[in-house]
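Below: the structure, in structure tokens.
A protein chain is absent from this complex, but the other protein chains hold their places.
Letters are used for the chains, namely A and B, taken in the order the chains are written, and counting of residues starts over at 1 for each.
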Amino acid sequence: MKIQSTVTVFLSIVVGLAIGVGSYTFIYAKGGSYLTNDPAACANCHIMNEQYDGWLKSSHHSVAVCNDCHTPPGFVPKYLTKAENGFWHSFAFTSGDFHEPIQIKERNREVAEKACRKCHQEIVDAIEAPHGEGEQISCLQCHREVGHP
Amino acid sequence: LINIMEHKQEARNPFFRVVDLTDTTEDPALWGKNFPMQYDGYKRTVDQIRTRHGGSEAIARTPTQVDPRSVVAQSRLEEDPRLKTMWAGYAFAVDFREERGHAYMLDDQTFTERQQVVKQPGTCMHCHASVYVPYKNLGGRDLIKGFEKMNHMPYSEARKLVSHPVACIDCHDPATMALRVTRPGFIEGIRALKASQGIQNYDVNAMATRQEMRTYVCGQCHVEYYFKGPEKRLVYPWAKGLKIDSIMAYYDETEFKDWTHAETKAPALKAQHPEFELWNQGIHARSGVACADCHMPYKREGALKISDHHVRSPLLNINRACQTCHKWPEEELKARAETIQERTFRLRNVAMDALVDLINDLKMVRTADSTNSALATAQQYQRKAQFYLDFVEAENSTGFHAPQEAERILGESINFSRKGQVALRTLLTGK
Partner (left out) sequence: LINIMEHKQEARNPFFRVVDLTDTTEDPALWGKNFPMQYDGYKRTVDQIRTRHGGSEAIARTPTQVDPRSVVAQSRLEEDPRLKTMWAGYAFAVDFREERGHAYMLDDQTFTERQQVVKQPGTCMHCHASVYVPYKNLGGRDLIKGFEKMNHMPYSEARKLVSHPVACIDCHDPATMALRVTRPGFIEGIRALKASQGIQNYDVNAMATRQEMRTYVCGQCHVEYYFKGPEKRLVYPWAKGLKIDSIMAYYDETEFKDWTHAETKAPALKAQHPEFELWNQGIHARSGVACADCHMPYKREGALKISDHHVRSPLLNINRACQTCHKWPEEELKARAETIQERTFRLRNVAMDALVDLINDLKMVRTADSTNSALATAQQYQRKAQFYLDFVEAENSTGFHAPQEAERILGESINFSRKGQVALRTLLTGK
């Protein structure tokens, strides 16, 4: 009982702090930019500059923004992903504790893979059709640089 | 407008199944009815274009009774007569040509002069014809049984059972079009290899990833091989590993030899097209780049992307074969590949000279004194030097598939040849 409430208190503090610090970061570092589709917004974090600069020169510059590739389709999944990424990135940015160069995580890599197919399903039907629901080839193996080098 | 609508149609329903394909549909023309774009590419493997070190050159010849071909590829023996010295007493010294497109594989095997000097077994067919259906028929639906039966036949008899070069059915499951391996040689070879790595009972068709299959379908044929025992079973010598050193150890252990060198009596080995093995040591393999990525790159046809079934030198198709991964200009990519090839070719020539020197020395000493006890040592050096050199020479990328490893192998070959010479002379001088 006692232990439990201590834990609860402790947890509330931690969560509260996290939210507090998180929101501070969120606001101060213009984390709200996560909620828009404007790529310049991502570059509010200087740490995203490289991708932003790359994107400006990329073949997809006029056809896809960051969120087209980095969020899944559908309102709820999209904002869930944004919330999750937004929180962790803000947190990582503030603490400075993340691997450099930044590496895409498996989950977000899958989001990107799906995104390619979102726009290019038709053209890749031929190479995917034979495999049905089976193993798909990775677009990124050959095209990892289309959004930004 | 019509164009757009057509495209949209195609896209939604990429392939119209016009013909019902079954596990016995051998004729690629029938498959082509369902997949006309792939079939078009497939037919274009008749093209002959030379690159600096690859492709092939169309050489006109007057057809004869025994050899009705009116066009062949250039002779490698004429390009480099030292090859005849290396292969003295073996059929390769009679006729050896630059390889060309898949369309020619059956004819080139049937009519090579090598067939006229040696009686070959039906085993040969494994890699030069669409054997899937014939194997199945021979074996009463059992692929391996059919394979074994055909191995036993004389070539001329086996030849009657086949009618196409490698065909769609050899790489594809007719129901799903997914890739599959149909060649017993590879099925057994890769199983032995995996066993040596601790993976038992490897079943390539069940366990390989799709990306691996994009290499394995080529590894069915583009590999080093030998005919084992009196049954002439086709075996890929991978039970100890894919590196040349493991393959050499394998052959040494079983004391296998392909032939006895005519001028030196060395128990010699012939390496043959170890593309799969060398590729395996290279940075592209390590990076997961498959044969098909470079030799059958995707290409756009209308609203679809398909695999280019015009299998050929990637240097004839650099924009698709290389530029999706490497953003350098075509000329630059070609220059990079050729720089690697020139470097390989240069050391290959050094190694070739060294080997010829050893062979000449051996010949001389044998003539003088055929009981000389240094002979056996020198013959062993020749066997090794020759196999190492041939491993790079017979490999068709002129080192590109694994540039550093190719030079390493040549360096060791040079060492063997020259040590052979030293051994001979040491005995003569007693030092």
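As a convention for this text, a contact is a pair of C-beta atoms (placed from the backbone, for glycine too) under 8 Å apart; a residue touches a chain by one contact, two chains touch by 3 or more.
None of these values were measured; they are calculated from a predicted model.
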item: Hidden partner chain, touching residue among B:I144, B:I199 or B:M364; value: B:M364
item: Chain not shown: contacting residue from B:S75, B:N372 or B:T426; value: B:T426
item: Contact footprint on chain B, counting only the chain that is left out; value: 283, 286-287, 328, 336, 339-340, 343-344, 346-347, 350-351, 354, 357, 364, 399, 403-408, 410-412, 414-415, 417-419, 421-422, 425-426, 428-429, 431
item: Contacts of chain A with the absent chain, listed as residue ranges; value: 21, 24-25, 28-29, 46, 93-96, 99-101, 103, 144
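Going forward, only the chains that are shown with their structure count from here on.
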item: Length of the line joining the C-alpha centres of chain A and chain B, rounded to whole Å; value: 45
